[in-house]
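Below is a structure I'd like to ask you about.
Apart from one protein chain that is not included, each protein chain of the complex appears where it belongs.
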Amino acid sequence: MRITTTTATATALAAVMLAACGSDDGDGGDDSSSGTSSIVWDMWAGSEEDTAFLNDTLEIVRAENPDIDVQLQTAPWNDYFTKLTTNLSAGNVACVTSMNGQRLSSYAEAFMPLTPEDLETAGLSEDDFVDGALDIMTHDGQLYGLPFDVATMLVYYNKDMFADSGAPEPQIGWSFEDFESAAQSVSTDDHKGFGIGMAEFQWMSLPIAMSGKQPVDEEGNLALTDPDFVDAATWYAGLVTEQEVAAPPPSASETGWGETEYAAGNVAMAVDGTWNAVTYLNNDTGFAAGMTNLPAGDAGSTALVLGSGYGIAADCADKEAALQVLGSLLGKDAQDAMASSGRSYPARAESQPLYFESLDDAVRDEVQAAFEAAFADVEGQRSTDDWDQVNTAIQPQLVSVYTGQAGMGDMLEQVQQQFGN
Amino acid sequence: MPTPAMLTARPRRRRVSGLKKAETRQALGFISPALAGLALFTVIPVVVSIVMSLHNWPAFGERSFAGFDNYRNLFTQHPDFWPALRNSAVFTLLYVPINLVVALALALSLSPRIRGRGAFRVLFFIPVVTPIVANALVWKMLLQPQGLFNGVSVSLFDIQLPNFLAHPQWAMIMVVVMSVWQGMGYNMLIFSAALEQLPTSVVEAARIDGARGWRMIRSVVLPMLSPAIFFATVMTIITSLQVFAQPQLLTGGGPGNATMPLVQFIYNQGFKFQDLGLAASAAWVLFVLIIMVTAVQFKAQKRWVHYEH
């Protein structure tokens, strides 16, 4: 029995030494010892429906790469990044890993930078993707992956509420004055005109559109205290505190406040991504949903291109095979399937029309017009290395701002001081 | 696991010391599964996490030895660490007494003269077994401005309640209230058990002597329950210093960082910001805190815990 204790102590010591070296780089969870190489594809998915769709895509990839054993691994969206962090810290990242563009800056080191030769190996070319799409998976001027969908923010509105109030519906190319008067005239005692945002671009998009400034400057420095941006953000908070066309969120844990309120039919307008267009059109609440691009500010219409993509893990053992899988995942067949399912607006240019074809006749033209206007002059989203942390710090503070306990300017100033240097 | 044969086959020469040795050997046999498991699944991870706390240890990329930099960073630079420590302390100071008082009051009221006390006990215990995700969701629906509480208050008394979860002080109070609702059943069960265990002779004697109601509780029942109260206090303080899920789901730690406790801080540093070294060092601060508080409790128990033997 004493042996047990000794062994345990020895194991513990070994563990310390191993850990202290800190060089236990994993093999990416695949072993290429057995002739055919095996590649794990990590993706977020919640419902059976999501998984079924991904499995269909998996079949396409397998058919195109008969010599590679491709495995799909999924986690629900909310837990995906927690699990990814754990896997990273343990050197256990899937060779082909999905990444959300807004979060790339925090995870860039985990991915292999892609060169033009790599794209060639994957059977892809930069021209396959729509303009600006490659920015999604670019960090510090370096390409870390390729996008599977592109997105930007839209203003969604409840047509029924606009009809009831007699206010004119938002039009493509509208201004911030139009937005304000719409929000005011559609607000009633029963419901507010606008659902205030809590998540990063759900709230930042309007201030960015109004000021024409991103909260990160062109050199990649945090610029939360840029006077124009502060003014616009203060105006945005004023929608709750001064104009009272929006209600404050009841808790900092309501990360999707404005959008949830809109989907439930409790407010007339909300800002959300193009990725939810189909969800809103088919909303269970039963209202008629409309959509248009963000209002234009003095500096014109400023919108950011967002989206998600696939990267190759930095420590992937079989880069060649991983690139081939990547090529198939972003190939015409897979992207066509994604587009015609209406699940996401594909990043591959030739697949995009299929997305609109999947829509109902009654709304197709309107959606297409809104998408085209919104994507017309989008710019890449700039971010800092700690962008994720900046947002994590801002989000709970927003509640205090919306309830009038703190000023937007002070809050931005404080966050800028914490992360600015 | 040693077989009985192994343990009994020992010769019984030199009885006393031989027996002692045999007993030690038997004890080792009995304890080895627990010891091996604890060494493997607690000691090793604990040691690894100490090592991590002394390193600049991002989830990926270069790791480097950092000495006590993480600890220094926590105490002197990080804007969220002291508030998190304060929040954990405030939560504990509010939660533990309320939890114990409510649990004790309910255990006392569920006396044998209450009909269906078993059913009531089950009811008060059910929140303990309810998934926290569902609990948090329901409480949010009750507490928000358009929620049930404010709705009832406005329609009955025409009084507008505060926006509970968006107000720095109210948010903390509501996290405490929900946590008491959710966790109190466990202590109530322990107190109920202790009450059942009271020797009827002593209670009867006190009753014959005319002790009733509050007087009876204060001078007879509470002193006799003090060991159970002590046990419950120690365990409840430990769990309340480790509180995480309730604020995470109910308030998201907000508004600002008004309800973010230490464990949520640790979780954020580790899993959101990938700074595992800093997370580990904050975890060690928490561990030391828990050890100290528990030690103080054991030191102080002589003053108020009555062991009757």
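Note that the chains are named A and B in the order they appear, and that numbering of residues resets to 1 at the start of each chain.
The criterion applied here is as follows: contacts are C-beta pairs under 8 Å (C-beta built on N, C-alpha and C of every residue); 3 or more make two chains touch, one makes a residue touch a chain.
To be clear about the criterion, contacts and distances are computed from a predicted model.
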{"item": "Undisplayed chain, where the name is taken from the UniProt record, one of \"NADH-quinone oxidoreductase subunit K\", \"CysO-cysteine peptidase\", \"Carbohydrate ABC transporter permease\" or \"MxaD family protein\"", "value": "\"Carbohydrate ABC transporter permease\""}
{"item": "Displayed chains contacted by the hidden chain, counting the whole assembly", "value": "A, B"}
{"item": "Contact footprint on subunit A, counting only the chain that is left out", "value": "15, 19, 24, 26, 44, 46-51, 73-79, 82-83, 86, 89-92, 256, 259-261, 263-266, 275-276, 279, 283-285"}
{"item": "Footprint left on subunit B by the chain that the document does not show", "value": "1-5, 7-8, 19-20, 23-24, 26-31, 33-35, 37-38, 40-42, 44-46, 48-49, 52, 106, 109-111, 113-115, 118, 120-135, 137-139, 141-142, 146-148, 151, 181, 189-194, 196-199, 201-202, 205-206, 209-213, 215-216, 219-220, 224, 227-228, 230-231, 238, 242, 244-245, 263, 266-267, 270, 276, 280, 283-284, 286-287, 290-291, 294-295, 298-299, 301-302, 305, 307-309"}
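The definition used in the following text is that only the chains that are shown with their structure count from here on.
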{"item": "Inter-centroid spacing, subunit B versus subunit A (mean Cα positions, whole Å)", "value": "38"}
{"item": "Sites on subunit B touched by subunit A in the complex", "value": "25, 28-29, 32, 35-36, 39-40, 43-44, 47-48, 51-52, 55, 57, 59-61, 63, 65, 79, 136, 140, 143-147, 163-168, 171, 248-257, 260, 268, 270-274, 276"}
{"item": "Subunit A - residues contacting subunit B, complex", "value": "1-2, 4-5, 8-9, 11-12, 15-16, 19-20, 22, 81-82, 85-86, 88-89, 91, 106, 109-110, 247-255, 314, 386, 388-389, 392, 395-397, 399-400, 402-403, 405-406, 418"}
